[in-house]
Each structure stands twice: as structure tokens, then as C-alpha cells.
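Before I ask anything, let me first share the structure, which is written out below as C-alpha cells.
The complex appears here without one of its protein chains, the remainder shown in place.
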Amino acid sequence: MVSVIDVQDLTMVYKAPLREAGLRAALVSVVHRTYREIHAVENISFTVDSGEVVGFIGPNGAGKTTTLKMLSGILHPTRGEVRALGAIPWRREPAFLRQIALIRGSQPISGPGELTVLDSLRFQQLIYEVSDTDFKKSLAVLVEMLDLEQLLRRQIRALSLGERMRCGLALALIYQPRLLFLDEPTLGLDVTAIQMMRRFIATYSRETHATILLTSHYMADVETLCKRIVLIDKGRLQYDGRLEELAATLSSYKLLKVAISDELCPDWSGYGEVVETEDRKVALRVQRDQVAAVTTRLLAECTVIDLAIENPPLERVMDQVYREGIA
Amino acid sequence: MKLIRILAASFSLSLRRELTFRANLLFQLLLTILNITASFLVLGAVYTQTRTLGGWSLGESMSLLGTFQIVSGIYATFVEPNLSWFAGQVRDGKLDSALVQPVSSLFMLSLGKCEPLALSQVLPGLLVVAIGWHNLGTIPTGWSILGWLILLAVGLIIAWAARVLLACLSLWVPSMDLDVLYSALWQFGRYPVDIYRQPLRFCLIYILPFAFLATFPAGILTGKSNPLLPLIGIATGALAIAIVHQAWNISLRRYT
Partner (left out) sequence: MRRILHLLVISTQREILQWLAWRAFLLTLIINQMVAPLIGLAIWSVALPGNHQISTYYVALLAVQLMTVSYENHTVANGIYDGTFSQQLLKPQPVILGPLGTNIALRVLHLLFGLPLLIIVGIGMGTTWDVRMILLALPALLLAAILRFLFTYLLALSAFWSEQAHAIVSFGETLIFLLGGSAAPIALFPANLHILGEIAPMYALLGFPAEIMSSGLQQSQILSGYGWQILWILVFALALQLIWRSGLRRYTAIGG
């Protein structure tokens, strides 16, 4: 398979002016400025194959958005190489730009707010040179999937955040980009809207085989949508691989949820650390390498009607990663 | 071609948008009328004290004032709505979204938006030019009208170019928001540059050539200027476009 994104040793260094508080420092900074170099991204390399949905995660200020901006051609890296769809993004060739979309949850629509949604879609059609037949076809699909029928004639400024996000997606997808950068697409949305967004992204990627790079702080987004994650922290690549494996390597225990039909409950603490018990159900914390042995014992010694082995909640694992790094 | 279609589409979209605010329209017209009346009264007061102002008679000064009004109107319609408070636009990510569009970012950012209602300033401008002619008692020749039109275009190109260069500057130094300064200097175009004292006059002709906004076109129209001026103007305009393209590309590289 051909890789859609190929990143080699990508590095971005900013210079930021520094100033102390107060009048004196303000006056001093008129003549003498001090700068600090900020290494936003350092030596990141990875590749993404066609049709993949990759979660790009890391704490605030890790360099996620900077990387997305370099991949979409907005920023010119200090060092390193990027090929996206075979092009060098920051040359911003129209042929490349027509095939990508950058959608930001913090600002889904950038055009003037007084226009109606349909006006804006038509304008996109003009800019991205979409033929009338293609436009109608994509529009019908998007209206259906994003439930836009009621919104098309409304002014953008009067839309709620959730509606705005749906329209932002429609504006970006009307020209059928092959490569999507989604920067926190579920930011600030309510539960229903988040669900809808996730379903939509999943369906879209399945049906169009578009390659999607997604950042989000909601682990559930990443968990449902991305098989693979790329984790960066302080500008450096920390992990690249399957999400479950990260969770597995990071936490040394698993959660064993057991329900039994015996009248008398056994002494659970003989099997593992009891997290919670209720009637004839129990959740046990068991060392990863002992899960098999404990399970066998349980099945032999009790009448098990339900048994589930779970990883600890992802949010907790990520919290640990962000605070302590990957050991 | 595509650019012209985008321009037309954005004009029609903006018109639809603006027509939703009727009170705005009324107020804008009122302000335009008050402004032009003010300039008219000033000219009237000046010419009761003197017959010529820096070599310009009353009728000539009126043609100049009208020309300035026309240029200002077109500028306010097509150029001004775009690059204002550019550093702020960069902070909000407007620049970013323009950069990922498959159309020249310079075009989209400097001409992509417009305010069709500001075009209403052009009409009183034409009126004032006509009054000026009437006052002069001469009919301009076809050549002088052509020269006037060429220099009007050059003036607009220069105004646009200066605006883009300021935007480029704010990519280098984000704290430099020179919008206010620009519109302040713009006001110097309202009167013949001949009335300003030396360092300022030199600036207005050679450095920030706002003399092209009104003084030079009106000079051609009333037969005061060198008939070769339109040719110099074309060269200056072409140079301005070339410089802007270079500067924009260099600045973007710096931003990105």
C-alpha cells in the first residue's frame, strides 16, 4: 500500500519574545528584546497509509496542532520532510489543496456569518472547482448523513455550536477531500452531537476510504474511531501503534468482572484485589500475568454465569501517560 | 477567469448580506453626504480667501476632490474590508483557512470580501467632478478622460499594494497594526500634494505615492499634468504588483 502521509524528522522551532511584568520591563523591552526558543515539534517521523484513521493525541501544548498545520501546508517546518498525497504541503499547490481538508472544532466555519449555509456551500463549489453533478451528489449524501435539510437556508451566525460543526463538515467535505485533518472535532459538543459526529466520521471513512488524522482530548473519540494512535508529548513522538497495546503496556493489571450463581460468595480477596462487590457480582484487580491462572481457578471453583476481562479505563491510562510519560 | 468568477460571486454574496441591514445603508449614505459637504465647505471657505491653492483653481480642486471620493469609494468597497486588523485575523486563524484553499491566498485575503454598499460613495464623487468641470467651463478631451481612468486604476493598485505590504509587515511584527495610520495618511490625498511642505510632499509622491490617488488623475483631467504621466503610472502600477507578489511570498514563508 502507498502511504498517504510520510513524515521524516519533522521539527518546528519558534522564537517567542519574553517580557517581565511591570512598567520598567515594558520600557526596557522597547529597546532590548529577549527571545526564547520554543521547540514545538522535534524530530517526529511516521507514515500513514491510505484509508487509515489515525488518532493524534497528546496533552495540551504537545505540538499536535502545529504538526497538523505543517501537514496541511499552513506552516513551514524548521527541518524535516513531509510528503502528503505525494506533494510537499507548504508549496500549497492547488492540486494538493483541493484534496485535503482541515476542520477545527474550535472554529468549524471561517467565512462570513451572515451568509446562508447553501450560499457558503456554493462558494466552496466555486473555489474548489466542483462540477455541478458532483456537487449535487455530494450534497445529497451530506444532507442525508448530517441531517442538514433544515439548516441549508439558515444564516451561519444563527447556528448553534453543534449545527455549526455539522455545516463545517459539509463545507469541507463537499469537494470530497482524500485527506482529512480533524482538529478536536467534538470540542464543546453535547453528548448527542458527539455520538453523531463519531458515527459520521466512521461511516465517511468506511465509504470513501479517505485518510483521516484526528486529534481529540476525548479518549472515547479515539477509542471508537482509531485503530492506531500517534502519541506526542513536549514535541516528541512517544508512541506509534495500536491503542490497545499502549494501554496494555502501560497498565500492569486488568479488571476482572465476574458474576456467579452460587448461594454463598467465596472469599474474593483470595483471587485478587476487590475493587467493588455487589450481591453476587464482583470487580477484581488482577496482575496482568496472573489473569489466566485466576480465571481458571474461578471457573473451577465457582458457578460463573458471566465473566469479562477489561482494560482499565483509557482516560486514567492517558492521564498517567501525560503526567509521567511512557516509562 | 476563475478569479473573476470568485470576485463576482463574493460581490453578490456580500450584497445579499448587507441588504439585511437597512439602517446601516441609511447611515452610511448620511455620513458620505456629510463628509463630502464638509470638504465642499472647506474648499468654499479657502477660495473666498485666495484664487489658487498651490496652483489649483477652485474648479480644479473640485475635480480633485471628486476623484478622491471616487477612489475612496472603490477602495472602501473592494480592498478595505479585507486586510483590516490583519494581525488579529492571523490570530483567529483566518490566514490559516485561506492558506488551505486552492486559490491564490493573496487574492483571497486581499480581495475576497467586499462591501458593495460603500460603492454608493462613488456617485457623489462623480457629481463633484462634474461640478468642477462646470466651474472650469471646459470640456475635457477624450485623451484626458482616458488618462484620468488609467491613473485612477493606478491609484487603486497602489492603494491595494500599500495595504498588502502593511499586512506583510504585520506578519513580521505582529504588534504592528498600522490600519489607523494608513487611513490617517489616506486623508492627505484629499487635497493637491502641492500644498504640503517638503519632506511630506516628497513622501506622498515617491515613497507612499498617494499622489496617484487624486492629484495625478485630476491633474491629467484638467490638463495640468504632463501628458506622459499615465505611462509612468502604468509602469509604477506594474512595479507595485510585482513588489507585492514578492513581498507576500517572502512574508508567508516567514509566517509558515
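Think of it as A and B in the order they're written, each chain with its own count starting at 1.
Going forward, contacts are C-beta pairs under 8 Å (C-beta built on N, C-alpha and C of every residue); 3 or more make two chains touch, one makes a residue touch a chain.
Since the structure is predicted, the reported quantities are computational estimates derived from the model, not experimental observations.
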Identified contact with the non-displayed chain, of B:V46, B:V90 or B:L208
B:V46
Of B:L7, B:I195, B:L208 or B:I241, the residue touching the omitted chain is B:I195
Given that one chain is not shown, which residue among B:T138, B:S183 or B:N226 touches it?
B:S183
Missing-partner contacts on chain B, residue numbers
23-24, 27-28, 30-31, 34-35, 38, 41-42, 44-46, 48-50, 53-54, 173, 175-181, 183-185, 187-188, 190-191, 195-197, 200
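Keep in mind that, in the parts below, only the chains that are shown with their structure count from here on.
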Go ahead and note the Å separation of the Cα centroids belonging to chain A and chain B.
46
Residues of chain B touching chain A in the complex
2, 5-6, 9-10, 13-14, 16-17, 20, 92-97, 99-103, 105, 113, 253, 255-256
Taking the complex as given, what residues does chain A use to touch chain B?
69, 72-76, 90, 92, 94-98, 100-102, 104, 107, 110, 112, 114-115, 119, 122-123, 126-129
